[in-house]
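Structure, as structure tokens:
Note that this complex is displayed minus one protein chain, with the remaining chains in position.
In order of appearance the chains are A and B, and numbering begins at 1 in each one.
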Amino acid sequence: MTFDLFVLPFFIGLLFMLAVLFIKYSRWIAMMKASDRIKAGMALFSISCQLKTIREIFMESLLHRKMFKRNPLLGYMHMSFAFGWFLLIVMGNLESRIYSGGHINPPYYPIFLKFFIHDKRVLPFEIFTLPGFFRFTMDLLLLYVLSGLVLALFKRTRSKCFGLKQTTNHKRFDRWALTSLWLIFPMRLLAESFTAGIYRGGGFLTNTLGSIFDLMLPLEYLTYPAWWAYSTMLGIFFVTLPWSRFMHIPTEIILIFLRNAGIKQGKYPGSFSEIELRSCPRCGVCIDVCQMNQAGLKGSTAVYFIRSLRDKETNVQLSSNCMMCGRCLEACPVGIDTLGLRVGARSVDNKLVASDFSYLLKKPVVEKTAEVVYFAGCMGHLTPGVIRAMLLIFKNAGIDYTFLDEEGSVCCGRPLKLAGLQESAAKLVKENTTKILDTKAKIIVTSCPICYKVFNSDYKLDEIEVMHHSVYINNLVNDGKLVLRPMDLKAVYHDPCELGRGSGIYDQPRNVLKQIAEVADVTEERVNSLCCGGSIGEISMNATQRNMIRDGALEILCVSQPEILVTACPLCKKTFDSGNAVLVKDIAEIVAESMILVNKDNIGVEMETQKKVEYISG
Amino acid sequence: MGKHIVVIGAGPAGLETSACLVKLGFNVTLVEKEETTGGHLKKWHALFPALLSGHEALETIQKRLNSSVKIQSATDIISVEAVNDYFTVTGHNGWQAKADALILTTGFQLFDARRKEEYGYGIYENVITSADLEELFASGKPMVNSHGNKPERIGFVHCVGSRDEKVNNLHCSKVCCITAVKQAIEVKQMLPDAEVFCFYMDLRMFGRHYEELYKEAQEKYNIQFIRGRLSESTEDQVGNIIVKVEDTLLGKPLRIKTGLLVLMVGMEPAAKTKSLIRQLGLKQVPDGFIQPVDEVLLSNGTEIPGLFVAGACSGPKSLADTIADARSAAMAVADFLKK
Partner (left out) sequence: MIKKVINFGYAVTPDRQIDFDANIHDICKIVAVAEPTLNLCISCGSCAATCSAALFTDFSLRQVILLVRRGETKGLEKEISKCMLCGKCQLVCPRNVSTRNLIIQISKALTTARP
């Protein structure tokens, strides 16, 4: 016989879940932009895309490679559930074929195989026979998953051992779903062990346990209820899945496929955002890395923000409180575009914010054309030390340059973009693009990473090469146009969010700085660098909260007790400077101090050696 | 009486309080980290509101000092310990003393204007501080800009490093407004043909004769007062400083070129003041100055018996306030030691 009533909770649950998933996914795919659907369609027929997707699913969704990198114990725990359960299903299917003569079985058959088949044969060299191998492997896999379950329970009380100081505070519904998941495998163990206790058809684990249970418990009465319990747990898990955190299991696979097909989040929320929202497993890894913890704003971290969007419990504070630093994006094992989701939410929240830039209709006039255009940006004008340094560098290297926004200019547009006001930003982009193109320059150099990022992403600058000043300076040094002399200084370098994680520039500023000063390492740098707190992406935090974040970052940056903190962003510079913990300079400033003056007549001002200033008194 | 009092800091407050205590018959040691006494008053040319000579005022205060006051100069105090009913004071050079009462007159330090980068101090040659200007007055040298020419227009910027959360100094430094008016007048006296502008948020003319000096500045010297706080300054090709301010009373942004820009830097607690607060476990207050037991009724006492404060270390003060505060501290100490 291959049917019993007890399989119904599982079977009905499974069918229900598949139906719901089908409806939801079809709806989202139907609502996707036409261009995205074409991309997805093409990817379906692309072998390389398929292979890439399968590889990523295997490495991340099953083996949880990124989790392992974060903490081996955490990685093992997640892997045991995912990979273990996956193998149980696959191996179970194969095992069931032995007994059914290779026919296709109903889906519940392999799951509840040990109920239907009691293979009592005692096989010599068991593990080398097919049924024996499967018996052994299935029990081993069950043990594997159960080991993960033990770790999961342990994590409830000692999350620090898993590298997590804080874990997600789950909603009640999620806790019920989690409980059902946790009970599946113990129930399977009990059901199979009880059956093995009576019929002796199990593997090394279930047979042993079965014999022990047989001595103590009335197995004839317990076995059938155990199978019911197993089926019911599975049923509950499936029925709750589309609305619980475990929706990430099927949705993640869709997300990986779409991502590999080249689909990204748009400027406004859409289908892809919906899919991303449901790919979040709420693992909580983003909580520890979020610096808003230091400002007492733990509730705004990515996991809770995403949850609120999905559960339609939107709260303006949750979307506006984010420094857009990207640390959560970096840490996320699923690679969810948390920044895009925040900007999308802000575009909804800030719909009512009016912008009228008709005052820009007048055609901007450009005075001078040159090879190199320098753009200081809004923030740059509040750090005149950086501007002066850049102008000295240009003059010393004999560069034909024009200072485009010397008298101030229209903002680059990125602050508006980060606030979700895409259309308004586009108007500023247009104005500045015209001005930049009119200079007929070959290179545009900016000392602000915020401007740098938007020049690359949104500005159509034809042949003009966009460079951040740290990269430009690095090139000048490599080309021999600037010669730096070493200074006796202990320094640390801070990667600005928009330059580091935002634009992938980590090495060039360091190359330059290392030729001048002794650069000490920082525990959180490069992709893990800390946000200064100044963030133009943050909207509603008050100064006290920002200062807490700034001070937390300064503490870590100054562990090696450097004499100077070097950064490459005017906003970071001003923010860290106000912290009054260490001397802060921009990379351009330190280069200007250390460079050997070649074109002295070009430089009108005599350069004095900068005296080191002690800001900390007492 | 035999009781020994140590006064830390030989600025006007320390000098005056020592002079009073010695007259009351106590044994006083006045410690000073520099070679000479006088503190910031040494560098001040003329005092508001009557433009009296700072040098003469200092001489007067120093003359009041009886020769029986022991002056321990060039001694930087590195530790103060309260032990039972006396204090042990140790200097960096190994000097040590036991005191039955201790008066802190460690005073203030001026805000480092380089911290306000957007104003350009240390970046543009023609941006100086009020202290730099006062030194120039005292030196008797002519007032010239970086090119050696007489500036045609001089600007004064009020509230630099005061009333500013961005540099963590929310407090008002009290005396900079009247100092700006005084210095503006002095500049006009030096350069009668120059135009002088003061950029302020508020004009705090609280003291006696202050409002009259302000009126004189307008009436006699044609000094222009513009209500607007500088956001930043820039430099033109020849080194003039271009000021960016909103003329708030007119409601329009204003651009004005100055040959010289003077930043009225505020008062912060001196480094020694801050370190002593930490060392002695005194109450820490946001503005960083020493918090007396009761600012109105017991403005010289602290929560540590026998430890007293006088002068700018307990908050920004004018010279007149400081002298009065120093004398009242002497009375408070005498009262304490009588018991």
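One rule holds in what follows: a contact is a pair of C-beta atoms (placed from the backbone, for glycine too) under 8 Å apart; a residue touches a chain by one contact, two chains touch by 3 or more.
As the structure is a computational prediction, the values presented were derived from the model and not from experiment.
Seen in the complete assembly, the chain not on display touches A, B.
When the missing chain is restored to the complex, the residue among B:Arg64, B:Lys150, B:Arg204 or B:Lys244 that touches it is B:Lys244. Among A:Ser409, A:Asn474 or A:Thr567, only A:Ser409 touches the chain that is left out of the view. Contact with the chain not shown here comes from a single listed residue; of A:Leu15, A:Val353 or A:Val559, that residue is A:Val353.
Looking at B:Gly39, B:Gly120, B:Gly228 or B:Gly288, the residue that reaches the missing chain in the full complex is B:Gly228. One chain is missing from the display, and on subunit A it is touched by residues 320, 350, 352-357, 359-360, 378-379, 381-382, 407-411, 413, 415-416, 419, 421, 428, 536, 539-543, 571, 574.
Annotation for subunit B: contacts to the undisplayed chain at residues 118, 159, 163-166, 201, 227-232, 244-248, 251-254.
The definition used in the following text is that only the chains that are shown with their structure count from here on.
Taking each chain's centre as the mean of its C-alpha atoms, subunit A lies 52 Å from subunit B. Interface residues of subunit A facing subunit B in the complex, by the touch rule stated above, are 381-385, 388, 543, 574, 577-578, 580, 605, 613, 615, 617-618.
Contacts from subunit B toward subunit A in the complex involve residues 109, 112, 114-115, 117-118, 120, 123-125, 165-168, 232, 234, 268, 270-275, 278.
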